[in-house]
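All protein chains but one are shown in place.
So that you can tell them apart, the chains are marked A and B in the order they are listed, and the count of residues begins at 1 in each.
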Amino acid sequence: MAYLELQELRRAFGPVVALDGINVSMERGEFLSLLGPSGCGKTTALRLVAGFDRPDGGSIVIDGKDLTRVSPSRRDMGMVFQAYSLFPNMTAEQNVEFGLRIRKNRRAARRKRVGELLELVGLGHAGKRYPHQLSGGMQQRVALARALAIEPRVLLLDEPLSALDAKVRVQLREEIRRIQTQLGITTLYVTHDQEEALSVSDHVAVMWSGRIEQIGTPSEMYSAPATPFVAEFIGTMNRLEAVVVDGESGEVEHAGTRLTVDAARGRSRGERVLVLVRPELLELEPSTNGVGGDNNLTGEVSTHTFLGSVTRLKILGREAELIADLPTARVDSLPVGLPVVAHVPVTGTRLLSLGEGPASDEPDPGDR
Amino acid sequence: MRRRWIAPSAVVWLLVAAAFFLIPLIALLLFSLKSIQTGKCCSGAAYSYVIDDPQFLDTIRLSFQLSLETIAISLLLFVPTVYWVHLKLPRFRPVLGFIALVPFVVPPIVLVVGLLDLYKGAPEWFYAKPYGFLAAAYVILAFPYMFFALDAGFRSIDVHTLTEASQSLGASWLTTLVRVILPNIRVAALGGSFLTLAIVMGEFTMASLSAFRTFPTYIQRVNESQPYAAAALSLLSFLIVWVAMLALLFVGRGRPRPAQLAATR
Partner (left out) sequence: MHQPYLDQYWLTIKISLITAGAGCVLGLAIAYAVIREGTPRFLRTILTTFSGVAANFAGIPLAFAFIATLGTIGIVTTFMRDHLGFDPYAHGFNLFTQTGVELTYMYFQIPLMILVIAPAIDGLRQEWREAASNLGASSWQFWRHVGIPVLLPSILGAFILLFGNSFSAYATAYGLAGNGVFLIPITIGFYYSGNVLSDPHLAQALAFGMFVVLAVMMLLYIPLHRRSARWMR
């Protein structure tokens, strides 16, 4: 039975529909990320769950109880905001203690719990400091401890790492995950950073324009995106617009070249599709090597982008720009301006349908 | 996106505030329309009394001229001073700020008593004329408001860069001040000026004690014989301040406003 459920949640601000009837179902102890670009509705959804806003339609159910009408102070959820949420007039300890004071716990029990939590987030020594004396990363740790102090049944995080430095971000997200797993607390996490979402979540829900495009495990989202938007948003993809020539053999035509891809099997002739190839799967060879064979696209190397252990090459093909990720050691033999051949693997690619019939500016394959 | 509904407690407070602040103004209006015979609405008698009274124009003209004089003297004195302090003596700025607070803190009643005493031996043309003594007193009174407005204006521009650029192009100090600096602090100067206008047009204490016939003292005198006319004049006084504030708002669109907007008591 699902622990946290969002049922047909709807919210509009005047003419703008921020959430268009979304459905999410989470198990107890699960870590789910709402991932998407700005304005997709993810923060709106989170705020509805927290109770800072009322939905126009739908409901929020936790452990079988409908919380849609309950005020935020009675929902028993812990929230970590993006920034600035620590009370400036209280020390870290006093901040963490706040929820417990409101609940009128005994002083000794409060002190003990505060101490435990600050240790848990690695700030046992900094308890007496005021927020303005703490770094951004430390402040967010205190915010996390404060949210956890009240032993909430759900933990909500609203882009908690967006305002922090890159290195701190990576460090802190791993800690958040570690603590979450240790405590087994059901967690709803909002972010626009796909790498963040993929690295820490049990499940990811990609959102766009108020709707959920796809929900799945991180590897599902990465290797099997269900819509063009998801394919574009998660990781980098080569997107080749093509038309199916033969559904039995899996042959498609892109930019005048015939390619065979397993994923096209079972499609009908004439169907317009998007062939998705991950940059790391594209094999490159200089044209002069005289590489023959099928499934090859020709082009010219246009840029090198150094990314550390991997270098990203952009290739100007006949119709599209291709992206290939290669180990840095290899790219010296593929300088800018060199004509190359890019091999598209038969397996390991994905196919998304774009609809029936030819595109207006593409020649009808039957005419050739 | 944040919620967009008004909290009910907010509505209550706003309605109560609106009532408290608007009712006296409405009362003034109704009073000014009362007829002397019946004691009830409605008659323009109060207004015609005012219009027919030559003292009305005399006093309002005097107050207005005093405002202009105060503004002119203040700008002439303070703009170069604040400019110089910002440019050459930044460490003196807090001192100047502290001095600027003094007239703000000293009650006008005390100020006027002190000044009257101080200038007792001054020549007739200064001491006995409003354009002398009272204007000087008003310059002191308006100093804090003018200073903080100008100070904010100077802080928002890069004084050093502007001055150096101007001088490197061959301009003299005066040219720099007039052609380069002044236009850039125009908004602040205008803001301070409108504030000064409102202050001087409404200043009663010092004018009354030094026995000059300005507009506010005129209103007080009228009340002794024609209370309904005095109500009409009070309404006019309110409108003057209102216009000055709107001008201030208009001129300073989009800029943070200094909180010292109150003067007369």
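Here are some notes:
The rule is short, and it goes like this: contacts are C-beta pairs under 8 Å (C-beta built on N, C-alpha and C of every residue); 3 or more make two chains touch, one makes a residue touch a chain.
If you're wondering where the values come from, they're calculated on a predicted model, not measured in any experiment.
Shown chains touched by the undisplayed chain in the intact complex: A, B. For the chain missing from the display, the contacting residue among B:A45, B:A100 or B:A198 is B:A198, taking the whole complex into account. Among B:P108, B:P130, B:P144 or B:G192, the one in contact with the hidden chain is B:P108. Screening B:F31, B:F56 or B:F133 for touch with the missing chain picks out B:F31. Touch with the hidden chain on the side of chain B covers residues 2-7, 9-11, 13-14, 17, 20-21, 23-28, 30-31, 39, 105-110, 113-114, 116-117, 198-199, 202-205, 208-209, 211, 216, 219-220, 223, 227, 230-231, 233-235, 237-238, 241-242, 245-246, 248-249, 256-257, 259-265. Interface residues of chain A with the unshown chain, by the touch rule above, are 50-52, 71-75, 77-79, 81, 83-91, 98-99, 101-103, 130, 132, 143, 146-147, 150.
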